[in-house]
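As you look at this complex, bear in mind that one protein chain is not there, while each of the others sits in place.
Labels run A and B following the written order; every chain starts at residue 1.
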Amino acid sequence: MIDVLLIVIGVYFAIGVVFAVVVAAGPIKSFDSVVADSPLRFRFIATPGMAALWPIMAGKLVGAKNTSREP
Amino acid sequence: MSNRYVLVQWNRHKKIYDIVTLAGMVLFLTVYVGAGMIRHQSPSEISPPILLMRGFGVLSIVMLHIILSIGPLARIDERFSPLLYNRRHLGVMFFFAAFLHGFLVVGFYGGFGSVNPLSAILNSSGGGVPYELLGFMALIIFFVMAATSHDFWLANLGHRFWKAMHMCVYAAYTLVVLHVAFGAMQDKQGAVTPALLALGVVWLGGLHITAGLKQRKADVAVAEADAGWIDVCEVSEIPTSRARVVRQAGHEAIAVVNNEGTITAMSNVCAHQGGPLGEGQVIDGCLTCPWHGYQYDPATGCSPPPYTERVRTYEIRVEGGRVLLNPEPRGG
Partner (left out) sequence: MDNSGDTIYVGYLPVPKRYIALLRFVVPVLAGAAVGLSLVLAFTTRSPGQAVWMAEASAHAGILRERPYPFLETTDGPMLLVEPGKFGSINRFKGLEGSAIRVRGTLLERDGWRAIELLGHELINEELEINSIAQEATEVVAIGEILDSKCYLGAMKPGQGRSHRACAILCLRGGIPPLFVGQTAAGEQVAGVLAIENSDALPESLFSLVGERIEIRGPISIENGLSVVRVTEQEVTLAD
């Protein structure tokens, strides 16, 4: 039972880490315009949170893309 | 205050705060480990990794109590607010202490065996209370909180969601208390640990209740049934450069501000972290949040340029020395 929980948590964070690294490398700018003007070090500090909350951030990313495509 | 994100918006206060905190942590650990080595010496010494994991455990629970005391203390006496200013750094440092406690437990008790260390620790409860799992769950909550403590997260999650997420600290605190009560406390003889743990719970409970009662006394509470204009108080009851908070069930709390005799009203909720604007002060013509110093023009609810924060404003009428407030925000 607990091993299943550990696997779920492990998979969740593994996906999160990949997501966070990819997003921090570029797409993070689309979350908010302020990021573009911020030093790279800032992106480093944002990655653990993105690994933890990746479903929310992925949702925002998709939302941001959809709105930016609208004329 | 949101022109660009930096790692940390350093200023002198934050530096002093962090240095004092770190020095305190090192002092605590050194004294604990040193005293432990003096108390029990070879051949009945405590293994150094165990002494260290206990040290980090005790350090983190002490830090957690300090962190949770700061909020209500600042409400009871605003002179505590400098401690609140940089509380997020304290939280992150606390997380590292708690993490090291868990890391040592998993590595030392869970390592060197036939199953993976984390599984070995979390699967060991048998029929009893799984106190290891409780600690692990608390640590996950603390991790998410520490990882999202930067202003980037406030801006992107919205302060309501952010605040709600960070209120999980009380759930995590409960988990930590149970973690100790069903874990380490069972190994100790005597009443010292149970007494200290109970003292911590009573202290925090008492502090939060006292702060709540004080706030209720200072604020103007209005029943929801009173539609239309609200009779807040006499003009003279709002000190110059200060505000009074109006709370109406089902509505956002409103700060009624006295700016050099001009009475205006705006949301009591700071756009940054949801801080209580009404407990702030008018500085340089702007109502300044007591938490992190975010500022708003009392007339427009806007932060001075180049900042872009904005809170809702409300209509005020002064009739016969009494302040009347329209609880519907301007512009719908």
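Convention: a residue touches a chain if its C-beta (ideal position, glycine included) is under 8 Å from a C-beta of that chain, and two chains touch if they have at least 3 such contacts.
Since the model is a prediction, treat every value here as computed from it, not as a measurement.
Novice: Which chains here would be touched by the one that got left out?
Specialist: B
Novice: Which is it among B:Asn86, B:Asn259 or B:Ser303 that touches the chain not included here?
Specialist: B:Asn86
Novice: Looking at the whole complex, which of B:Val58, B:Leu175, B:Val257 or B:Leu325 touches the chain that is not displayed?
Specialist: Answer from the full complex: B:Val58 touches the omitted chain.
Novice: Considering the whole complex rather than only what is displayed, give the residues of chain B touching the chain that is not shown.
Specialist: Missing-chain contacts on chain B: residues 11, 13-14, 20, 24, 27-29, 31-36, 39-40, 42-47, 50, 54-55, 58, 62, 66, 77-83, 85-86, 108-110, 112-115, 120-121, 123-128, 131-132, 182-184, 186-190, 192-193, 196, 280-281, 283-284, 288, 290, 292-293.
As a convention for this text, only the chains that are shown with their structure count from here on.
Novice: With touch defined as at the start, can you tell me which chain A residues reach chain B in the complex?
Specialist: My answer: residues 2-3, 6, 9, 31-32, 34-35, 37-39, 41-42, 44-46, 48-49, 51-53, 56-57, 60.
Novice: Give every residue of chain B touching chain A within the complex, in rising order.
Specialist: So the residues of chain B touching chain A come out as 2-7, 118-119, 122-123, 133, 140, 143-144, 146-148, 150, 152-153, 155-157.
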